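Heads up, one of the protein chains got dropped from this complex, but the rest are sitting where they should.
Chain nomenclature is as follows: A, B, C and D, assigned in order of appearance, with residue numbering initiated at 1 for each chain independently.
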């Protein structure tokens, strides 16, 4: 029985009224750029207008929660935020503590800013894993995960965003 | 001494007045559908009316806490929510960080929305484990855990829900 | 040098004025019943009146924090709560996520309800460990940990309960 | 290059105006008593008056955060609290869940009571490790860590306590 796999969108979404923020770290930049591009492409295919997608950056993943918070303060009318970062296991425990604290903070951030936050963090044990999840490996073993995040953003904003009901 | 095993319901419950929300992720859909079905079947056997069970979806498990929060905002009169998701260990650390942050957030959500939240997350190391816990393995080694969640929802709403006393 | 071992009570306590709630899960019921009995016996030996010990149940350990919260809402004059559950490691990661989120939530609950909460959770790797800690193994290698929890409840309510000073 | 090692005090402190609370668990009592004694001795060497050091106890480490909170409620004018406990790894997962939840709660407690809390918890894998850190091993391989906690308490109260500026 084949059970694993990405869920499909449950309905047709019209993203033309949505305003969406992407905030990304700049470590592992090649991978991040591909992920950001994948998210934007997917959102536009769901009707989101290019001028309604605002992109901002922070140095590293630890900066994503506070950056997202202030990004929201600044624009005020964002329907959803996609923080994007790529963490790769190194020889110290830096990876574990940053991954854990950032994930927990992005989850809680939703209560603080009262809009959905899509989890755009790759927490990989090797560079190869990150490359594959950005759709950048030669064999194209996996799809660009940024596309999933773009779709999730449109769905969450439409269903559970500040203007959803 | 045989000690392990599911506790039985401690009394007879009448679910006919309860309004219950199920919100589920769409990853690993075959398993999730079986779990949702199991929960609904069990709740109806305890008197919950089909029209009082509202089902909504989100893309993945990370979306369950915020989705549950807004699901509650939308209907306002839910007595209990069952968020359902199936997480299966992959090669990166995604499983660990999503499982941890989602579990912590679902626990805390109860304080925010002031209604009980039943923990409908399977955190499995293999697909086989998830299949078995949805009652889908050929040998029927385990029962459908969705049934437990349905029973827990009726009990928690009746004892500790917003209208319980 | 023998250093490990249970601390003794630091003074004589009179539990005759205390009202104490026990809320327990029903998984692994044989063990839990012994632990509950141990806690009650010890509290009564410290002067707590049987009619001032209220016992309630929830399905599983994840339900303990919210159950305890509402249990407190219901009776309002409890001096301390003892949530009791027995978690045993299985093949998935369920044990870890439930143990972690429940422990964290029981700790925080004290701030929410402003009364002491005694940690009555066994987080065991095997059934044998749980059996021994309930004082149920044939060799009586260990004492019934419920007794410790009963003593801790009387002490914490007397020293740091809502009516302690 | 020798890099590890305890930092020295950065200036001379006068503890003569400070009021300091020590609250300790009673498990592993021999070790705890030595640690408490070490903390008191060091604080007095920094000018803290014996009558301004208040000592209270709780049964185990899980009780330290709530105990500290109420200890602060009771005396109201404490400048800093040193919760002291000794956790030693056993065969179940009790050590991990208690260590984690207690550490997190002691950290957060500072926000709740708005005074510094010194981390006086030993989280050891063996009894030998705990004995050494209390300065009780025959070879005196390590110093009594209670002394560090006493020094940290005087410094934190002086620099960042409620009456520091």
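Methods note: a residue touches a chain if its C-beta (ideal position, glycine included) is under 8 Å from a C-beta of that chain, and two chains touch if they have at least 3 such contacts.
Computed from a prediction, not measured in an experiment: that's the story for all the values here.
When the missing chain is restored to the complex, the residue among A:47, A:60 or A:162 that touches it is A:60. Within the complete assembly, A:130 is the residue of A:53, A:130 or A:157 that touches the hidden chain. On the side of chain A, the interface with the absent chain consists of residues 25-31, 56-60, 62-63, 65-67, 69-71, 73-74, 88, 91-94, 96-98, 100-102, 104-105, 112, 127, 130-131, 136, using the contact rule stated above. Mapped onto chain D, the footprint of the missing chain covers residues 1-8, 10, 89, 99-100, 103-104, 106-108, 110-111, 116-119, 121-125, 129, 133, 148, 151-152, 155-156, 159-160, 164-165.
In the analysis below, only the chains that are shown with their structure count from here on.
Once the centre of each chain is set as its mean CA position, chain B and chain D turn out to be 42 Å apart. Separation between the centroids of chain C and chain D, computed from CA atoms only, is 26 Å. Within chain B, the positions touching two or more other chains are listed as 100, 104.
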